[in-house]
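Only a part of the assembly is drawn; its chains keep their places, and the rest are absent.
So that you can tell them apart, the chains are marked A, B and C in the order they are listed, and the count of residues begins at 1 in each.
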Amino acid sequence: MKREDLLAEPVLHMKLQPYMTVNQLIQQFSNSGCFGAGRLAAACGVFENMVRDEKCTVFLALAGAVVPAGLRSIIADLIRKRLIDVLVSTGANMIHDLIEAQGGHHYKGHWFVDDFFLYKYHINRIYDIFVPREDFVKADKILIEMFDEIAKEKQGQVLSTSELMRLIGSRLEDPKSIVRAAYEANVPIFLPAMRDSEFAYVHIVHAERSKKEKALLVDSFKGSSEIVALAERSRHLGMVVIGGGVPRNTVQHAALMADKGLDYALIITTDRPEYGGLSGSTPEETISWGKLKKKAGKVMVIGDAMIIFPIMVAAALERFGKDFQRKGNP
Amino acid sequence: MKREDLLAEPVLHMKLQPYMTVNQLIQQFSNSGCFGAGRLAAACGVFENMVRDEKCTVFLALAGAVVPAGLRSIIADLIRKRLIDVLVSTGANMIHDLIEAQGGHHYKGHWFVDDFFLYKYHINRIYDIFVPREDFVKADKILIEMFDEIAKEKQGQVLSTSELMRLIGSRLEDPKSIVRAAYEANVPIFLPAMRDSEFAYVHIVHAERSKKEKALLVDSFKGSSEIVALAERSRHLGMVVIGGGVPRNTVQHAALMADKGLDYALIITTDRPEYGGLSGSTPEETISWGKLKKKAGKVMVIGDAMIIFPIMVAAALERFGKDFQRKGNP
Amino acid sequence: MKREDLLAEPVLHMKLQPYMTVNQLIQQFSNSGCFGAGRLAAACGVFENMVRDEKCTVFLALAGAVVPAGLRSIIADLIRKRLIDVLVSTGANMIHDLIEAQGGHHYKGHWFVDDFFLYKYHINRIYDIFVPREDFVKADKILIEMFDEIAKEKQGQVLSTSELMRLIGSRLEDPKSIVRAAYEANVPIFLPAMRDSEFAYVHIVHAERSKKEKALLVDSFKGSSEIVALAERSRHLGMVVIGGGVPRNTVQHAALMADKGLDYALIITTDRPEYGGLSGSTPEETISWGKLKKKAGKVMVIGDAMIIFPIMVAAALERFGKDFQRKGNP
């Protein structure tokens, strides 16, 4: 490599002006090309490419309490426009979607509070969000009834988490719900750790009041074969990660088990690689496992997903233009 | 509160000398009482207290690739001495334990490498650890056979992850294995996201070569009732967290579902609360949910568990003295 | 406080659309009000308020390599519009401004490189930026000449860093330069650690070739009285921090020495408070010292300033409208 090749592209300093659009700002980030600005600009490009790739099945892996905090509509809209094709989530995010689907709310609170005071007031805290316990109770009640009803309908049939989420989605009315939108758009929702959430409580109550034999039976491994089959049917694979954890690992592992590497990987996280955890691992590391292709479009943006993800989506929407609707895959 | 109460305890500066023991160092950290040193010293106290509390069931929640990186023996020893009573883990950490139980190894590698080069060499990277693919393959093969055998034995009976881990443990010989130690010491291992790991691949191959009906059926929710029952039977509850994620949430949620708060909570993590994720949430926040008691012994140590956890355990072992053996709970 | 007061304001989920402006996006962040989105929306409000406050002297404290990475024009424009009144910076950022003022450049590079290879190629790396050594050499040469010239002109007079920066600014031609813009707009530049930068080398060479007695004499403490006097003359004080370190501390300490607390504090950083360093300390902590008023508008945004700062400025420009020009203080 020649020296001049290393010094080919000067940093252009960002210029700002009133009324610039989000995508115009991203262009300025691209002019800089450095540090977080460079990474975010690159992320917008990777997202644009994976969505424009008509052969690509786009997985959104979702961890962290981003649904209660305000990303619910963005995700539901992405599903309806089929900018994403598969959702892999923590159980908790779907519970929070369902709480709102049943009329519950999350509230702007504060982190500097006496938590025992909140406890006595029946208010659960998620950093600076407050959730009244009665909204959990209401959602629990409706979900338990749904579980009863589904169990009766399915008569001991073994379900996967995605089948169960689809059955729940079909019973919802709230058009703003992620679970409902996924049902309507035929986007499967995988919850590889479904029981690690309020769904566990729902199932326990449901199972106790059913005769045990008739309680819903959710097969831990059924979702594995489903997601692998889905990856096998896909021609290209793209992954967008918010947070990391089980959802990210599940998508990557599905690509591996389908004997395909991901073609696109976009990771938004605050974790870093030096502690060795999966959530902070670089896209490059993923190549060694065969989970990501060598030539994949890939970028890791370090930052709060509540800031980064909306910017990226807004920039992409601008690039796609009004009325953009994707066909969806696979 | 009077001013003098706020200025009651001066920082004493640490003194170091050759040949000091780990616990003597922690005493110096306690003299400082500030920043990370104060938190680590407090953590040693909380850990000591929960282990000395004869009524306490101690849960270890394990996330991050700490087993491949060198904590395997420490955890197996803790189990044998019953310093912990329940293990809740990611699937991956148990897979890495099983890889070594089958004669495989993890290797000291480097993070500054060409990952595509590793890929071609069939070497998987975990930050600065290298794992040869053949060791995965060997473990897969043996696990698939175990799954076949267990399926035949259990004849369609529905299992929980802890039952399955116990059956695997009973088939192992390596005394250094965590899974074996847990079997011998009657310590249950819960894997709330078992399928999010190489176990998924193992199950897929096993299921394909079994007649489908006879494949192992692991019930997603069965572990929930087991862990809740276990928490209900416990008089006190203690939690030690490495990392966070699904394992931490599962333990906290079990305490809630058992309608008891945790009495002790010790969290070692590099996550921070400001992004709203569970892994970084403070013990205080956990109080608002009723998952942690108001007066619980609690501390969050921010740092690499590969450093913090061994220090804490070494200090505790020194406090307990040689030949300390705990009876275990519940 | 009543329970309903804690549950007064529900999180409104963000809605995105093509062609939305940066400020419209910030409104959506404000609807969420949580986690990083809430903090960034609040930051825009604090910045807007301090700029609209006609009595407020706005200090920008600048650390981190953000000038080489692309914020140069934004800062120069803020100075020209007098959205900031005082700049307190590391020496390095001003050196990088001067490198470009002399025709040098910073280049988009990569962090995954062999640094010894770069060394042999005479390329200095700043994470993913490359700076050719000859651009340093060229800037050094011109700065040494300026130092010689200024020393001759000033005849042994003792200077402060802000006086020296002003004399340098007066000698520049590049209208895009921060140092030039500050000269033209009468915005003082304080460099409390000036010698901790290439200026040290410049001064050494200058001093060696001058007769020692005639070398420029920059008084370490002269800037302290200047900045305190400036704070005393100001009716309100506002602080915007990128990074932290010496620049942040200098501004806060000036407010204290002037026996005034800051009225506005906006901090963009990736540091966290738990390690006890100044850069990560919360605005709240600053209140205990009397450096920040109890009722001050204050917010700390955790994130990469290369992303956060431009968003905040773009949103503010939109709120102020085209052709907004501030008078400036004190």
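Here is the rule we go by: contacts are C-beta pairs under 8 Å (C-beta built on N, C-alpha and C of every residue); 3 or more make two chains touch, one makes a residue touch a chain.
Since the model is a prediction, treat every value here as computed from it, not as a measurement.
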Assembly size in copies, with 3 chains present: 4
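Note that in this section only the chains that are shown with their structure count from here on.
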For chain B placed onto chain C, the superposition rotation in degrees, Cα atoms, nearest 5: 180
Same-residue or different-residue interface between chain A and chain B, half as cut-off: same
Chain centre separation (chain A, chain C; CA means) in Å: 36
Length of the line joining the C-alpha centres of chain B and chain C, rounded to whole Å: 44
Where chain B touches two or more other chains at once, by residue number: 272, 274-276
Parts of chain B lying in touch with chain C, wherever the complex brings them together: 34-36, 39, 112, 272, 274-276, 302
Contact set on chain B toward chain A in their complex: 63-66, 69, 90, 92, 111, 115-116, 118-119, 123-129, 158, 161, 192-201, 203-204, 207, 216-221, 223-225, 228, 243, 245-246, 249-250, 253, 257, 270-279, 281, 284-290, 294, 304-306
Interfacial residue positions of chain C with respect to chain A in the complex: 3, 6-23, 25, 28-29, 31-38, 40, 65-66, 68-74, 77, 105-109, 112, 118, 121-123, 127-130, 132, 176, 284, 302-304, 306-308, 310-311, 313-314, 317-318, 320-322, 324
